[in-house]
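Then we have subunit A:
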Amino acid sequence: MTGNNVVLAVALLVWGLLFYYLLRLEGRIRKLEK
Partner candidate 1 sequence: MILRGILLLWIAAGIILAFTWAPLVPVLQETTRVLYFHIPSAWVTVLALGWSMVASVLYLYRRRLEYDDHAGTAAELGLLFCIGATVSGSLWAKAMWGSYWNWDPRETSIFFLLLVYVAYLALRGAIDEPRRRARLAAIYSVAAFVAVPFLMFVVPRLYDTLHPDPIINPRGKVDMDNRIRMVFTGMLLGFTGLFYWMLNLRVRVLRIERRREDQGRPMEVAGA
Partner candidate 2 sequence: MSASRSARAIWAILRKECRSEWRTRYGLNAALLFALTSLTAVSFAAGRLGDRSDLLAAFLWIVLLFASLASLSHTFVREVEGQTLPMLRRVASPTEIVAGKLLFNLLFLVVIELLTIPLFLLLMAAPAPQWGAFLGVLGLGSLALALASTLIGALIAQTRGRGALFAGVSFPLLLPVLAAAVNGTRAQWQNLPVASELRLLAAYGAALLAVSVLLVDHLWEE
């Protein structure tokens, strides 16, 4: 479990969370646009 891999995992996690948040936001916006 090298330091490199830890940072990699954190980075992917952060990106995943951000993407998920944006995707949900987009879903809500689309509903409101209908």
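Quick note on selection: all candidates are chains of the complex that A comes from, given by their letters.
What we mean here is this: a residue touches a chain if its C-beta (ideal position, glycine included) is under 8 Å from a C-beta of that chain, and two chains touch if they have at least 3 such contacts; residues count from 1.
This is a predicted model, so every value here is computed, not measured.
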| item | value |
| --- | --- |
| Neighbour of subunit A by the touch rule, complex-wide, chosen among 1 or 2 | 1 |
| In the complex, subunit A residues that touch candidate 1 | 3-5, 7-8, 11-12, 15-16, 19, 21-26, 28-29, 32-33 |
